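Below: the structure, in structure tokens.
Every protein chain of the complex appears in place save one, which is left out.
Let's look at chain A:
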Amino acid sequence: MTQIEVQGLVKRYGDRTAVGGVDLSVRRGEIFGILGPNGAGKTTTVECIEGLRTPDSGTVRVCGLDPQTDSAELRHVLGAQLQESELPDKITVGEAMELYSSFYRDPADWRGLIADLGLTDRTRTQFRHLSGGQKQRLSIALAVIGNPRVAVLDELTTGLDPQSRRDTWDLIESVRDRGVTVLLVTHFMEEAERLCDRIAVIDSGRVVALDTTAGLVSTVGDRQRIGFRPSAPFDPGVLSALPEVFGVDRAEDRVTVTGTGDLLSAVVTELSRHGVSASDLRIDQPSLDDAFVALTGRSIDD
């Protein structure tokens, strides 16, 4: 069952094409990630889904609704958390929740919601006195106060410290566990890898890959990387000659070997044949980072 369907979405600002033909479909109950570097067209894509922008061409459907023509109905089924969207300084958490819940036909119980989000002891606190993490939690609460079927969360954890970020991830999972389909926009690999069932990688306004997280990672193959410090100098050529090894790098006293298959035992066996042992051994499995580099030819932070 598809909750969000986007086909051939194009959006231009003047002569700059922000989104150049995006297709994606989000299934009910999943956390779907839109991953890409800043300026890739992620936010423009979700703003078209939210009905805040009018696409130049292509179709968008959210629960069967056209955001342009069924805007009034869309507001009841889609909850949105926007980037850089604040509340009045002096409104309290409780007042904001009560006010926003009155906007909807069938709102969630706002007291229960802020209890789940750990904001109950902040009910009487004014917005300006909340921490960054608390503001983000309130923002999630406002996005789901109307009991939406779809929640769009845009760059939710940007600017948060690592602990708040992890707490927020738990909250996003709890939103999904309420039966809400989550569309998550992020440029954090770790976040996408941890949370998303499926991911669309967007680069320069296009979807360059759309798969499960595991599926994306497997596009880089089962490439592995082993790093260690050799106990004695040796000729790297002996490792390069192994069939499992793609390459050998030396940096100061560390050696990094990339390769495939049973790389570790091949390397260790070969080293011991030459009387060398490996200390500080580290093995890296391929990650979404590697997949992103393989797909776009650059790192997401560039």
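Structure notes:
Criterion: a contact is a pair of C-beta atoms (placed from the backbone, for glycine too) under 8 Å apart; a residue touches a chain by one contact, two chains touch by 3 or more; residues count from 1.
Methods note: contacts and distances are computed from a predicted model.
The listed options are "Transport permease protein", "Probable septum site-determining protein MinC", "Pyridoxal 5'-phosphate synthase subunit PdxT" or "Ferredoxin-NADP(+) reductase subunit alpha", and the UniProt record of the chain not shown names that protein "Transport permease protein".
Note on the undisplayed chain: of the listed residues A:10, A:91 or A:295, the one touching it is A:91.
Touching the missing chain, out of A:102, A:131, A:240 or A:285, is residue A:102.
From the options A:4, A:18, A:117 or A:142, the residue with contact to the unseen chain in the full assembly is A:142.
The omitted chain makes contact with chain A at the following residues, 50, 52, 72, 75-76, 78-80, 82, 84-88, 90-91, 95, 99-100, 102-105, 142, 146.
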